[in-house]
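Here the complex is missing a single protein chain, while all its other protein chains stay put.
The first chain written gets the first letter, and so on, giving A, B and C; residue counts start at 1 in each chain.
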């Protein structure tokens, strides 16, 4: 059920720590879970040519991105014996120090939860049409590229 | 500083989701961090010979365990370019569905945070003198062994 | 025939718009459309730009009336 339902991944602005706590609390009734693996992406105050990043403004080809997220979920559930998986990604402005990506996988056993979490993170970075405008403290900007 | 100070790892009873949210929130001022990796161990309601686990009662050789945790931290900081690392483990009774282990690593880059988190989890499972009494619903028990 | 063209990130910035409806000759391929728009908007580093035709990244296709063609700069999610 958790697997089939297409889920909304994008959230407006930063992902608050309370959302992460709520997600964890919501899994305490699932007593077949033995391990959760969580990945959080946080905005770094990178210094580039003497200017410091103060925020990233995320945009996306939303319809395609939601479909790609769904395909990644389907592939992950086929590949890994996970109980559930949740992904949230920010749209709009996220300031340095705030969370822009939250990946949460659960399984009976730790190795499966961890591998699945890594899989999600790599697939999201490589395949989801999300774009990031790095905004500097002086209001200039440049476009971020994933390595 | 974060590295040197010996930290108290053991907490009495389950680790509440709010503690995890607080840990995350406490890192939002560290703007050199780009990635957090979190591992959570949750008590499974395993069925063994027709009986269902309802809780695990954790005990430890506490003085030695705190020293081993400290050695694992030192080794992890030598091995991985992490910004910070936090470990919490329960003592006493933790019910099924509740969290008994919380490992939290942070780095500028995702691969380092993830590898360091895995390192902590494996080292803790293998080398820290913690003992777990699996308590069944009928109040009988057996002693847990890590695989 | 008409196709809807969408621009994202730095390409939207260069084009000064996020979407336009273009009239193209019947038989135009996705790659031909890409070349034309790369010149028109002076898009740098065109190899880094991916096209999605109706959300499909395989762009070695001929376009059809009503297709949605998205110009995607390098991804930066996560």
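Note that a contact is a pair of C-beta atoms (placed from the backbone, for glycine too) under 8 Å apart; a residue touches a chain by one contact, two chains touch by 3 or more.
Note that the structure is a prediction, hence the values are computed from the model and not measured.
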### Shown chains that the omitted chain touches within the full complex
B
### Query
Given the contact definition stated above, which residue among B:34, B:97 or B:132 touches the chain not shown here?
B:132
### Query
What chain B residues would touch the chain not displayed?
41, 56, 58-61, 63-65, 67, 89, 100-101, 121, 124-133, 143-146
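We adopt the following convention: only the chains that are shown with their structure count from here on.
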### Query
Where's the contact count highest, between which chains?
A-B
### Summary
In whole angstrom, the CA-centroid distance of chain A from chain C equals 27
### Summary
The distance between the C-alpha centres of chain B and chain C, rounded to whole Å, is 49
### Query
Using the touch rule from the top of the page, what residues of chain A touch 2 or more other chains?
41, 121
## Note on the structure
For chain C, residue numbers touching 2 or more other chains are 78
